[in-house]
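Encoded as C-alpha cells, here's the structure I'll be asking about.
A single protein chain has been removed from this complex, and every other one stays in its place.
Order of writing sets the labels: A, B and C. Residues in every chain begin at 1.
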Amino acid sequence: MKKLINAPDTVLDQSLAGLGRAHGDLLSVHLSPRYVTRAPKATGKVALISGGGSGHEPLHAGFVGKGMLDAACPGEVFTSPTPDQMLAAAEAVDTGAGVLWIVKNYAGDVMNFEMAAEMFDGRSETILTNDDVAVETSTHSQGRRGVAATVIVEKIVGAAAEAGQDLTTLKALGERVNGRSGSMGVALSSCTVPAAGKPTFELSDNEMEFGVGIHGEPGRRRETLREADAIVSDMLDAILDDVKPSGHVLVLVNGMGGTPLMELYLLMDALARRCDDEGLTIARSLVGNYCTSLEMQGASITLTDLDDEMVSLWDAPVRTPALHWG
Amino acid sequence: MKKLINAPDTVLDQSLAGLGRAHGDLLSVHLSPRYVTRAPKATGKVALISGGGSGHEPLHAGFVGKGMLDAACPGEVFTSPTPDQMLAAAEAVDTGAGVLWIVKNYAGDVMNFEMAAEMFDGRSETILTNDDVAVETSTHSQGRRGVAATVIVEKIVGAAAEAGQDLTTLKALGERVNGRSGSMGVALSSCTVPAAGKPTFELSDNEMEFGVGIHGEPGRRRETLREADAIVSDMLDAILDDVKPSGHVLVLVNGMGGTPLMELYLLMDALARRCDDEGLTIARSLVGNYCTSLEMQGASITLTDLDDEMVSLWDAPVRTPALHWG
Amino acid sequence: MSTQSILAAAAAARAALYDHEADIEGLDRAIGDGDHYINITRGADTVAQMAESLADEPPSAVMKAIAMKLMSTIGGASGPLISSFFLAAAKTDGIDAPWTPATVAQLVEDGTAAIQRRGKADVGDKTMLDVLIPLAKALRENVDKTPAELSAIAVSAAEAGKDATRDITARFGRAAFLGERAIGHIDPGAMSAFVITRAICKDIS
Partner (left out) sequence: MSTQSILAAAAAARAALYDHEADIEGLDRAIGDGDHYINITRGADTVAQMAESLADEPPSAVMKAIAMKLMSTIGGASGPLISSFFLAAAKTDGIDAPWTPATVAQLVEDGTAAIQRRGKADVGDKTMLDVLIPLAKALRENVDKTPAELSAIAVSAAEAGKDATRDITARFGRAAFLGERAIGHIDPGAMSAFVITRAICKDIS
C-alpha cells in the first residue's frame, strides 16, 4: 500500500483536521464524535445532514456550507458513521425547523441513521438515495445503492432549504431528484482501504469492472477494457433503461479518485455525442471528482432528468469547499 | 496502460471537446490549431495567455475565464505547444492592450513561446515561472522548473489584468509572485503518457521520488516511503531554504492526479502544524488537483510569501472551470 | 453466568476473531467491502478496553454499556445490529440472576429478534442471522442438556448455519448487490458469528 499518510488509524482525524485548516471560513470540524458543521450556523431553515463512510471525498464534508449541507458525519473508511455522531450533528445544527437526513442506501447507513433519528428529540425526515442502476432491484430486498446522484440531491435540496422550504416539501423534492436520476460506474483498478493495506479486489491488465460500487463492490460484470466511447455508450444505455428523460438533463461525469481530469473530459465528450444522438440537451453539467472511491481508477456517469424548479435550484448560490458558484 | 480513452492520438482533441461541452458558458475551444479562449472575449485589458504540454489538467485550460487567463494553448501530452497555436490565440484575444505570455520554464516551452512572440505583431511580454526548488540552479544554465506556483501567478496576475493594470506592471507583478513562491513535489507512482503506453519510470513498492517533476522527471533523490509528516517536513524545509516568508503565506497542497483528496487534506494538516511551529500564518490555501501529472500518485506543496496586494488580488472574483469564487 | 464470565467470553471471542483475520477479511473483500474484520475487531477491542471498568457491574449493566459503546464504535451494517443484540440482551429475563441454559437461550433469542427488527432480514438471506436464528432454536430445544452437550450442539448449529450461507444469494447487506456472484462465498457476518459462537462455547465447556 502506497499512501501519503502517517498511520491507518490516524488518517481520518488528520484528514478532517486538514479540511478544517483549509476551509475555516466555511465550516467547523469536530473530532469527538466526528462531524463537520457549516460555519456560522444557519438560522431559521431546515438543517440538512448527510454522512457515510469516508473515502468518497469530497462527499460529504466537502459539501458543507451555505446552500448545501448543514452538517456531515464521516465514518471510518467505507464504514457507516455511528448514531452518536449524527445525534451530535443534529443537536448542533437544528434551528427548530427540523432535520433532513440524506442517506445513501446501504444497510449500514440506513440502520445507523435510523437509530439516530429514533434518539433525536427534534423533528426529522430521511431521504434515501438509490441512483445506482448497476445492480437490478428485483431480487434484492434492499433496493439499489446510493452513489453520485447524492451530490445532486444535496445541492438541489440544499438550495431549497436555503430558500426556506419546509421539511415535508424538502423530503418530497429530494425524492423527486433521486427518482429522476440514474448512475453507472466502471473501475479500471481497485482501491485500497488504509486499514486493510491491500487492494479490495484484483483486475488483470486488460479488465474493467462494469457497474462497480463506490466501495469497490463488484457490479454487473467483469469485462475486457474497451474504448471510452463504447464504455460510455453502455453506461448511458443502462441509465436510460431506467431514467426516461424527455429533454433537458444534468450530467455528472464523476471521477473515482485516480482518474485524471483529461480522461473525465474525454468521457464528457463521448457522453455529449451520445446525448446529441438521443436528442437530449445537456442543460447543466459537472465534471470532476465528487463521489470517489479512494484512489480507484474509474468513473461514473449520472444523468438527472431536469425540471424548471430543479434547474433554478441547481443554479442557486453555493459556498462549499467542493462546489462554489452563484 | 489502463485509461478511459479511445486511442492515444485522439485523447487531446476529445478531451478538449469535452471541456468545451462542459464549460461553454466560460470558454470556447478551438481545435485547429488548438487553443482555448475566454468567452465572451474581454475588452480593454491586457490578454493573459499560457500553455504547455497537456497532462497537467486543470492547468492551463481549466483556468481560462474571467479574472484569470484569456487563452490557453495545450500541447501534446507533456510536449510544449507550437508557435502557430500561440499566435492564433494571441490574435484571437489581444484587445490592443498587449499580450502577457505566462510560461513554465522548460526549454521547449520557452523556445516555442519565444518563436510565437517573434511572429506576433502586437506588443507582448513574458513571465517565466520557475518555482520548483527540487533542482538546484547553480550548475544548470536553464534554471529551475516551473510547476504549481504557475496557478498562483495566473490567478493573481489575472485579477490585476481584470483591474486594468498595464503590461509592464503585470509582468513585474507576475515576477514578484513567482519570486516569492517555492514548490516541492513527491511521487509515489509513475504516470503513463498515452502515446508511450508504459510508465515513464518505475518505483518499487516502498519507494518514492523526492523532488519529482510534473512530467515524471526524477528529482533530488529516490528514497524509502515515509510517514506523511516526515515527507511534508522535508518538503517544507526545502522550500524554506529558498523562500524566506516573514508572516502570512498562501499554501497550495496540490495533487498529482492519482492521489485522493483525503490524503491531500491530511498533508494540509501536516503542513499547517509545521507552519504553526515556524510562526507562519496560513492566510490563504488551496487543496486539490491543480497542476497534475496525468494519473501519477503524489503531491506537491507550494508556499507563497504574501503581501497585501497579492492577498486582495487572490480574493478577487474568478470564474473558470477549476477556480471559481468571489 | 457472572460478569466475570461474560468478560471472559468476550476476550475468548476477540482472540478467536484475531485468529481468523484472513478468513473474515477475505470473505468481506470477496462479497462486501472488505472492512468486516476491521469493524468487528474494533468492537472487540473496545469491549476489552471496557472490561476493567465493568468488572463490578451486574450483567444487565455490562450488556447495556457494551451495547451503547459498540453503537458508537463499530459503524457499518454490523454496528447497529450487534449493539441491538446487546441492548436486548441487557433486558433479558433473569439476566442478573444465576444463569441457566434457559437464560442463555432466552438471551440469544432476544438479541436475535432485535437484529431481525433492526435489519428486516430472516434465515436464508445470507447474513449473520443464518447463524443466530438456528443457534437460538438449538439452544431453546436443548435447555435440558448439560453445558458441555449444549455447547457442542450450539457449535454444530452455528456451523451448519454458516455453511448454508455459501450456496445462496443474499437479500440483505452488500452481498445482495452481487446477485448470483455471491454464491460460493460464506457471508462474512455469518463467519464472524460462527467464530464467536465457537470461541464462547469452547470457553464454557
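Worth pointing out:
By our rule, a contact is a pair of C-beta atoms (placed from the backbone, for glycine too) under 8 Å apart; a residue touches a chain by one contact, two chains touch by 3 or more.
Owing to the predicted nature of the structure, the values given are computational and were not obtained by experimental measurement.
For the chain that does not appear, the touching partners among the shown chains are B. Of the options B:G67, B:G174 or B:G213, the residue whose C-beta touches the omitted chain is B:G213.
One of B:V11, B:A61 or B:V77 touches the chain omitted from the figure, and that residue is B:V77.
On the side of chain B, touch with the chain left out of the figure occurs at residues 33, 53, 75-85, 106-108, 111-112, 114-115, 134-136, 139-142, 145, 193, 195-196, 200-201, 213, 215-219.
The working rule: only the chains that are shown with their structure count from here on.
In this assembly, the C-alpha centroid of chain B lies 54 Å from the C-alpha centroid of chain C.
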